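Here the complex is missing one protein chain, while the rest keep their positions.
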């Protein structure tokens, strides 16, 4: 099977690097084009300040970085652009026929853009039809993945939807990699925490959660009808966001019912078979002091969400902690999984994964 | 003025060291007796593993550590004992006529033991009369200060009592010094957080808050009638606990009313004049990213509570963050302030602070 | 091929856990017996405080931990015992016919015990003959791997032996995992470094380096005739020891000659083909700010040594930095590689790796 060429927008940034790392040895996709802004025209290996482990892949070292407005050959485009650049460039590329899977926040809340976390809302993919009709796009499309903090929230809540989610109170403890590079100065965070992440982080968690947990109705997404409130803090952790969740559920289930709902939760078969999908989308850890970012962030190669400490909350009824890897499951990894879903769903005409891979 | 002799129980531990450090150059008290368990019989400077800055005071270096059951000469005793040892020894010493100001949790919730944070509930001191009557003690007494995590909670809430506190939801981010020494292994907390502190930490926050915010009725404390819920987590910070508080208030005040309540809050004049009292018990920081443990824990020499980020909470109405130094304001510093209050209130017959010091 | 049963002594400790983790899915060896001291009689999963990522392997969860003096069935024994326990138990097991690959320091400097780092001194294996003769052992043997700090030193120096190593000055910056668990208290190392590791750490580096770089003469090891001096410090890093080396070389080679010696260095073919051997035993990183513990410790699955910053030293002639993963390459990983070498060298009669695996 010939692998599909993909382009990375914002290839030298923190999330761009994660895209490149995760796509090394990807069975379906092959990094063909690197797009940057200040680094355009230079060899990737010379211009990138590589912040992940090890070094950039050798075979990309000498590849020239393209300018942001360069026409692209790759049918599939992953975007790790900053919001302002994304606002302009992403719809241009979709209009030009590219499938754009974006990690940027620019269009997440647009009515006709799916905010996908494939394991829990794969049905939202169908919103692409609405998008194409409204915007006049033919082969192109724009699909977003969520903010990295809301991600473990919705993954943990999705299995509980049958109990009637009424109120969701979130306090996050977020890793520094969520701020990109250079990001958080070490003078601000060693022997310290910062009780603030950014101007709109808390609002993002609140509104994106309702959209992601909503239902696709044929013409749009009906948001989950629940009250959501978030407090976001920064802690001296490299990777892995923890969310401390308190929860009101209409059905007042027993704790054991909630545990069972998590245990029995699986992604749709088509999603579970994708190359980037973990064996199970979530795991419950019975130890009193888990999940922990350093020890649990790489569960399922960084694609599994870990939950722990389920207990009663005197205020809202239930509480627990959830953890996910913010730059893998919460960013590049989910974008790639989204693209895989689009491929098996037939949205990338130039590429058809092998039958076996798709799970009949 | 001759300074009053004091004894330190648990003098080699983390909180014991903080007592010694804070009592250096204290205007009223003088460390006269050091009591330990495994270190009994040794010179203090040789046996202590000093974990604070610098070194133990030179003049205590050669002082012999007394065994736990040694009869003490000092009228005033500060206890930094572990719970089990405190359970037995503290009432023995009070029965023997000593004023015991304890940081241990053993008797905090006993009906006749004041759980003092002098700036907010100095009136609870009168519970000593009930205690003496019930236990048959004459000059002795047992006074506790609170858990280090509940402390910033109640300091921030006390000025809001007039608005009618209904529900209090707390998520803490606690410093490692709260676990004593050796305490938290570095392998557990570097590049990590632990979403769990200890088996009963969360319950302590919930029940101690209601007692501390309660009213003294003549015969006992009427606890605050509010629902309290706490989640406690550990972060890689040396000193300074942050609490993220969400709050329901019956009176539904405007945010500005809350700010004003904090601004106008002062300790009773008698308390404000104590040597260990800060200029103001609390401050509100207007910056979006404060309070921060490393930058704000030493406000008011570690005795001031810093509050920030007051805003609306979609779930409970209001939310904000508060910070206090856990081993100063949340432990030894408050114990010392409590003892100062007892002195000016006349509970230590052998010692009377100078008039001027007491504020007529 | 049936895998060989192995036992782990000290299975619940930090290095014992690393043995278990690295032996998961090992092509030749299978963990069959777990030996502990305070944990004897309990199920492994219930008694171990797992400090690595994730959790202990599920299939070992219910396995009973054996007491230290239990007779063992496994022909091959990996020891992660503390020194005192190792002193007694390791020779007993070797006398009873077991091959004992130990990470303990107890016998490292014994004249008839090979101190193996297979990539650089595989010939020392032959010392086993001397050992068996002297001690009257038949099928048993005792083989040590080095202190975790000397390991990157000797790996970097071995290729330079032809230049005549005269003086070696080492200043280490060592990870906290080198101290085991609970090991370094977080109150000692956050926002801090400790310019001291343990009473004999510096001497170990000095004497073990000379033995490991020595030559096997038929009857024993002739130590390298060089002056070695070490300063050992502890830094807040989870895994990965850096050594800053200054060096005097008799031949006064050009820097380019040293680079070439590193580049051309390979392990003997028999060693290079072992399952645990990295593609290359060392790599030179050209960036000015490498090697770094977090980014380079996992090179070659933790078995590769990374070198950087080669430049002239005004005092001794040459200087550079080297890094290795202290609990993989510097401990359990090297022990396992040593056992693999013994297997292909025919020292484990009950086990013969497949031909292909051994490289004709």
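By written order: A, B and C. Residues from 1 in each chain.
Here is the rule we use: contacts are C-beta pairs under 8 Å (C-beta built on N, C-alpha and C of every residue); 3 or more make two chains touch, one makes a residue touch a chain.
Model, not experiment: these values are computed from the prediction.
Although one chain is omitted from the display, it touches the following shown chains in the full assembly: A, B, C. Touching the chain that is not shown, out of B:95, B:298 or B:345: B:298 (per the contact rule at the top). Remark: the omitted chain is touched by one listed residue; of C:32, C:235 or C:298 this is C:235.
From the set A:33, A:90, A:191 or A:340, the residue in touch with the chain omitted from the display is A:191, counting the whole complex.
Residue-level contact of chain B with the missing chain is found at 52-54, 190-191, 238, 294-296, 298-299. Contact residues of chain A toward the unshown chain are 14, 51, 176-177, 181-191, 236-238. Hidden from this view is one chain, which touches chain C at 167-169, 171, 173, 191-196, 199, 206, 227-229, 231, 233, 235-238, 242, 244, 246, 288-295, 308-309, 313-316, 319, 321.
One rule holds for everything that comes next: only the chains that are shown with their structure count from here on.
One simple way to say how far apart two chains are is to compare their mean CA positions; for chain A and chain B this gives 43 Å.
The distance from the centre of chain A to the centre of chain C, each centre being the mean of the chain's C-alpha atoms, comes to 40 Å.
Centre-to-centre spacing of chain B and chain C amounts to 48 Å, using the average Cα coordinate of each chain. Residues of chain A in contact with two or more other chains: 191, 238, 294-295.
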